[in-house]
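This report refers to the structure that appears directly beneath it.
A single protein chain has been removed from this complex, and every other one stays in its place.
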Amino acid sequence: MKDEQDTENEHHGDHSFPGWLHAGESPIQGFMKVFAWLVFFTIVEVMAILQEFSFEVTMVILFGIAAVKVWFIGSFFMHMIWDPPLVNRTAAVPVFFLIVLFLAVGLTSPGAVDDLRTICGF
Amino acid sequence: MNNKSLKILSVGFLISILVALSAFPTGDALSSGITGSTTSTVEANGCSCHGPEVTTSVSIELTLPENFTAGGTYTLTLNISGGPNDGVRGENYGGFFVTATHGILEPLENDTSVQKPFDKTHLTHTTEGNDYRGWNFSWTAPDRDDVIVTFTAYGNSVNGDGGASNADRWNSGSFDLMGVNAVAISDKHVELTTPQKMIYAFTILAVTLGVVVIGNRMVTNEQAFEEVLRDAWKAIYPWLTTTDHKYIGLLYISTGFIFLFIAGFLALLLRVQLFEADNDFMTDQEYNSTFTMHGTTMIFMAAMPIIFGFANYLVPLQIGARDLAFPRLNALSYWLLPTGGLLIYAGYFTGGAGDVGWTGYAPYSSGDTATKPGTDFWVAGQIMLGASSTLTAINFLTTILRMRAPGVTFMKMPLYTWSMFITVFLLLLSIPVFTVALILLMADRTFGTLYFDISAGGDAVLWQHLFWYFGHPEVYILILPAFGILSEVTSTFSRRPIFGYTSMVYAMASIGIISFVVYGHHMFTSGADPFFRFAVMLTTMLVGVPTGIKIFNWLATMTGGSIVTKTPMLFALGTILTFTIGGITGVILAMLPLDIALHDTYFVIGHLHYVAVGGVLFAFLAGVYYWYPKMIGKMLSEKLGLLHFTLSFISFNVAFYPMHHVGLAGMPRRYASYDSSLTELNQLISIGAFVFGIAQIILVYNLIYSFKYGEEAGDNPWDGWSLEWATSSPPPHNSFKEIPTLKLAEEAE
Partner (left out) sequence: MSEEHGHHGTPAPLVFSVAVALMFLGLIMATAGGEDKEGDTGYWFVFILGIAGMITGFMMWMQDYWDQDSEEGVEIVGYHPFWASITTRKFGMWIFLLTEVMVFSTLLSAYLRYRAALPDYGAIGVDCGLQFEACWVPAADIIRSHLIFGVINTFALLLSSLTVVLALYAARNNNSKAATRYLIATFFLGTLFLILKAYEWWEMKNGHFWGDHCSVTAGQDIGHHCVAPKYEHGFWLDTSLEGTTFYITTGIHGAHVFVGLLALGYLIAKANKEGYNEKYHDTIELFGLYWHYVDVVWVFVFPFFYLY
């Protein structure tokens, strides 16, 4: 029980949102701001698609925005930015394995290899 | 909310489900014929989209010959009359659907009004063909002429508006055609299949046994029938509801051993079939389902449960924890096993168990020709087992990481716990991939998706990637716990700590990581990308290095110690020998050019049994002899143990070594026959297999006999040093009254 209390105190004390996100006393407003950013990035995504850029530009935009949104949700909503390092390291564990999965399963079909060659320029 | 509200809620759930199920799909008219997913709707409900069936106004005629001879080809004519616009031909006039229980239906050559949709066995109209109400087609009789063929035809008379509505009229007809040697239906009797006969026989035996035991109890204890049952229930109920890791461990181990014997029996059936070069003990389809069920049972219902059983029992004891992190989840993990296993075996009651090989390659496993619904049961049961393993992995990882007693740092954990830690880590990341692959397979089979449908652009190699991404870590999941046991047993029975503890840990960890990037070596002949195959050959050779380090460390432990030759040590020695042989043949198979010749031959079967039986099973037998005294409190008989070991070791080698020769000679795996020049070797293999099976009876006898009459074990019969030997045999309900603190050997009194 005591351990749990200690972990709780760590949470209560330190809700320091990054400077550019800081919004007054309550963390509630900070979360609202995070939500606003998420909505903003979603709108950017949709607008970008409607512009119909080239394949490479579209991929960069979509992946980039997805990464940013995941960072927001993970760090703030999932509390990772304030959690002990155990959480971040646990979350990082599957990265290697899913890269293997994507490369091996996703990119070894004949058509994909040609695409890869074209994209990578050889 | 109280109980009453909960009940209301669940009733509400049920009602909403019922309502949802009653929703019926409506559709547009299918002017281009009944294809794809509509097929099953029409087969079940006829042309239901076109309104309710009306029997009087539409009549269906199917002209058939008087009877048929085997293999003969006949032209049949289907005519419908009646319904709207009768006699006034035009576009969208009529449609049909005809299917036959035997034989093959085909459109006539150059006839564009009839089609046989891809991957289906029925005939239907085309867009052109819907301008008619009569169609001709060809039917080829089956190879047997003693059956009665039933043709089911649906004829649809439409009103021509292009839509499916109640203004259309349709009817169905069923037509029987007898073969020249067919017997009319009333004379036939129902034939039970062999597995059904066996299962009914065993059930009758079990019921008789139950009656005898209950009757005996009633007489001996002078109890009423209800009292005997109540006592039995009182004894069983705690086992059905336990969340204690020790009891769950015992449940896992016993269930695993029961399935081990069932799978072993299936193997002996295979060896009977292979006793002669062209035997007819089993049909090809029976043979296919036998080796499928043998493999799936051995890996998922025997080996893994035994692994989890020992882990459940020992890991908390070895790290000084009271139980696993999530005991109820642990119980769920266990119960998904017998229920999922029974689901897999349900195939035997429905016309044949899954027959797709334990590897379940698509598109055979995703198509119509794999045994139905046996293969569907095979898929669904494994989904349940996959869920069970995932929950186990989560449980053990949380436990080992978080619940170690004071002083139990990572580099002080026993090597058995280390091996389980890496095993469950592999499980965590690989089982979900397999479970998803199974779900995709189930979707293809049940809902008509196209993941593995070649004609739609699906890729059979996708299944292989997904399966082996899991499949290769899976074999390390099987062998790592065996390594853990070997470390424990060799060190205890060499009377010294394991040589090179640190390198053992790093070796297991690197085996774990590398295991994820070697799986392509199962796909050398699949036509996968050449660079991928080359890379994977290198990584496979690499994974042999840490394994070799471990073997040398065990040998060094023994040479640096003084060996006590008790049964656990005998099995450990045997394991090291046979596993090394298996490892060497593994490196041989890793060579891409060699594998292209050896893939799918008996050389692979030899390799896999040397590592799976010679490695996993023998190590776990060592574990049984080692830990039985701790779990049960009695010693096993050494004499019987020696006999069991000697017989098993010799017969194992007699059975499986010749497989390498037979494989090099080109005998393919999964074939029910072989070239007659290999007969003697195959007979030797079969004899060895039977002796091996019989030898295991010695173990069963030993286990049961020692349970009653064995010598008392005491806390630490082998003088081991890990924490499980610090408590009584068996451990008390609450394993540790106080969590102990692990001290260095020098600090202990």
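A and B label the chains in the order they appear, each numbered from 1.
Keep in mind that, in the parts below, a residue touches a chain if its C-beta (ideal position, glycine included) is under 8 Å from a C-beta of that chain, and two chains touch if they have at least 3 such contacts.
None of these values were measured; they are calculated from a predicted model.
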| item | value |
| --- | --- |
| Candidate in contact with the missing chain, chosen from B:T243, B:T646 or B:N716 | B:T243 |
| Option touching the unshown chain, where B:M403, B:V517 or B:I576 are the choices | B:M403 |
| Selected residue (touches chain absent from view) among B:P84, B:P327 or B:G357 | B:P327 |
| Residue in contact with the excluded chain [from B:F265, B:F281 or B:W335] | B:W335 |
| Residue in contact with the excluded chain [from B:F97, B:F175, B:F377 or B:F692] | B:F377 |
| Positions on chain A contacted by the hidden chain, ascending | 1, 3-4, 7, 12, 27-28, 31-32, 34-35, 38-39, 42, 45-46, 49, 55, 58, 62, 65-66, 69-70, 73-74, 76-79, 83-87, 90-91, 93-94, 97-98, 101-102, 105-112, 115 |
| Residues belonging to chain B that touch the chain removed from view | 1, 5-6, 10, 13-14, 17-18, 21, 28, 36-37, 39-40, 43-44, 99, 101, 238, 240-244, 247, 322-323, 325-328, 331-332, 334-336, 338-340, 342-343, 346, 350-351, 372-373, 376-377, 380-381, 383-384, 390, 393-395, 397-398, 401-406, 409, 428-433, 435-437, 439-440, 443, 445-451, 456-459, 462, 466, 733-734, 739 |
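Criterion: only the chains that are shown with their structure count from here on.
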| item | value |
| --- | --- |
| Geometric centre distance via CA averages, chain B-chain A, whole Å | 38 |
| Chain A-facing residues of chain B, complex | 429, 433, 459, 461-462, 465-466, 469, 513, 516-517, 519-520, 528-529, 532 |
| Contacting residues of chain A [partner chain B, same complex] | 94, 96-97, 100-101, 104-105, 108-110, 113 |
